[in-house]
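Notes follow the structure.
A single protein chain has been removed from this complex, and every other one stays in its place.
Going by the order they are written in, the chains are A, B and C; count residues from 1 in each one.
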Amino acid sequence: MILITDKTIDTSKVLNSVKSNLAGASVLFVGTTRQFTGDKETIQLEYECYESMAVEKIQQLVDIAESKWNIEQCSVVHRIGVVELGEASIAVAVSTGHRKESFEAAAWLVDELKIQVPIWKKEFWADGKTEWVHPNGVPRPSPKDLNSIEGGG
Amino acid sequence: MILITDKTIDTSKVLNSVKSNLAGASVLFVGTTRQFTGDKETIQLEYECYESMAVEKIQQLVDIAESKWNIEQCSVVHRIGVVELGEASIAVAVSTGHRKESFEAAAWLVDELKIQVPIWKKEFWADGKTEWVHPNGVPRPSPKDLNSIEGGG
Amino acid sequence: MNIKIKLFAAAREMNDTGELTLDVPVGCVVKEMKRMVSDDYPNMSELIMRSAVSLNREFATDESVVCEGDEIALIPPVSGG
Partner (left out) sequence: MNIKIKLFAAAREMNDTGELTLDVPVGCVVKEMKRMVSDDYPNMSELIMRSAVSLNREFATDESVVCEGDEIALIPPVSGG
């Protein structure tokens, strides 16, 4: 299941979507709105998405993950719009025969999504300021690299 | 939450138990009864536990994890008795400020639980045979090591 | 030729619109297109420098040729998850 939604993410549904008798392990990652970043307080987040491209990019990442690990089932759900404190902005679930692969694949999918998938976060700080998050500290891969990540895509 | 139970594990309850506004990431690991190990078919598993020691050992592992990573909340639930195909035998949930720590701590807790906590699995194979699983391929840590794992215990 | 460029996040808010229209020469490549947008919308120039461009929902290189009818978007550094 790949889904971009403006509704609350039902994390148990995401976990259930990767159920398989062939799997011995499932890992569910849930990203939630954190109240503090250092000493700055967040009151809510808002996510915006280039939906058609995001869905295609996520599908490419899932395809690559399935070529790198022996995955039974895999789901990625991202929420857009306002996300309140403690609510889930993202849920990634992976089931595999053995646990090492579930952990690795789920962590990799989240890492890559944060680099490659056109979704943006707006911080609403407690002091009333707002800020679109467009990270520039870490160099992001050049567009060329993005299309030639190992395994194709 | 640390729990040994002979009832079905409610995985969403385990995930909810680590909810925190201070957490930006939660990882839930679920171990399930896998139908095939190589070409051998399992029809069910049965788990047995030295409960008082298991609970103490799990608590020690959680304490160590909390000293190694910046953990908000942490839960470990293990089922005992018969566990049917596809059902959960174990659920481990960890919430942290940032995702790397959730993945690492959850994976570490499962790894250590499988080495140190007195719980045993009985395989019921499709050919009618049964087998208590007492691994001997990999050398297990000596009892001395078990009590002096980094961070104490 | 006329092209349309989708804007998102800070780029969209800076211009109060989710889409720009731009007249570019035939054979124009992404690098040139970015410079032209930067010239027309100097408020975005810093962000444009740090942004990627997608053509038909794939990341393009600086040398990718922009064709009429392409689905074009300016992709500021992403922050999903």
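The definition used in the following text is that a residue touches a chain if its C-beta (ideal position, glycine included) is under 8 Å from a C-beta of that chain, and two chains touch if they have at least 3 such contacts.
Since the structure is predicted, the reported quantities are computational estimates derived from the model, not experimental observations.
Chemist: Which shown chains does the hidden chain touch?
Modeler: B
Chemist: Residue by residue, what part of chain B touches the chain that was omitted?
Modeler: Contact residues on chain B toward the absent chain are 31, 47-50, 52-54, 56-57, 78, 89-90, 110, 113-122, 132-136, 140, 142-144, 146-147.
Simple rule for what comes next: only the chains that are shown with their structure count from here on.
Chemist: Could you draw the chains as nodes, link the ones that touch, and say if you get a line, ring, star, complete or other?
Modeler: Drawn as a graph, the chains make an open path, so a line.
Chemist: Most central chain by CA mean?
Modeler: Central by C-alpha mean position: chain A.
Chemist: Of the other chains, whose C-alpha centre is the longest way from the centre of chain C?
Modeler: It is B whose centre lies farthest from that of chain C.
Chemist: So, what's the distance in Å between the C-alpha centres of chain C and chain B?
Modeler: 49
Chemist: Going by the touch rule set out above, which residues of chain C reach two or more other chains?
Modeler: As it turns out, chain C has residues touching two or more other chains at 81.
Chemist: What are the residues of chain B that contact at least two other chains?
Modeler: 99
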